[in-house]
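To start, I am sharing the structure in question, which I have written as structure tokens.
Only a single protein chain was left out; the remaining protein chains are all shown in position.
So, subunit A:
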Amino acid sequence: MGWIGDTVDSIKSIQIRQLLTQAVSLGMIVTSALIIWKALMCITGSESPVVVVLSGSMEPGFKRGDILFLHMSKDPIRAGEIVVFNVDGREIPIVHRVIKVHERQDTGEVDVLTKGDNNYGDDRLLYAQGQQWLHRHHIMGRAVGFLPYVGWVTIIMTEKPIIKYILIGALGLLVITSKD
């Protein structure tokens, strides 16, 4: 009970100077998160340096809710690499393994075919209608590192938005009522 009372009291006792300090510290938190994200984009050269695995098509290697760290370098794409690619007409990128590569002698263009480790057949069914191969521009990055379970946070938040609002609300309240 005392805790709630304190909270109410502290909200009542907010002064303009304190309010400003809190606004600044909240802003610092948001901007530093943004800085870290953008810095990761620069370092890895990938549009989205971290992706969450959403399907079970790469099990048992990657399960739903695992996090992958991507890297996009100029290195040519080779069979066996796990790449993240976009297919025209599909919003969500796919993480699958490259099983075939044909690299052109003159132009260096590549034709790539992918497959999920846990899928029976290759990915031609997932590609756009009539598309046989992936090309360089479809590929957003290759997976280099792996962290289990952490992605569940974002999966839960996107699927149950109410939890997101509760969390943001609670954090906001904490920042406002903190007495530092």
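The definition used in the following text is that contacts are C-beta pairs under 8 Å (C-beta built on N, C-alpha and C of every residue); 3 or more make two chains touch, one makes a residue touch a chain; residues count from 1.
In the analysis below, contacts and distances are computed from a predicted model.
Of the candidates "Signal peptidase complex subunit 3", "S1 motif domain-containing protein", "Beta-adaptin-like protein" or "Elongin-C", the chain left out of this view carries the UniProt protein name "Signal peptidase complex subunit 3".
When the omitted chain is restored, the residue from A:Arg17, A:Lys74, A:Arg104 or A:His137 that touches it is A:Arg104.
Checked against the hidden chain, the listed residues A:Val8, A:Met28, A:Ala79 or A:Ala128 yield one contact partner: A:Ala79. By the touch definition given at the top, subunit A reaches the unshown chain through residues 3, 6, 60-62, 76, 78-82, 97, 99-105, 108, 111, 115, 117, 122, 143-148, 174.
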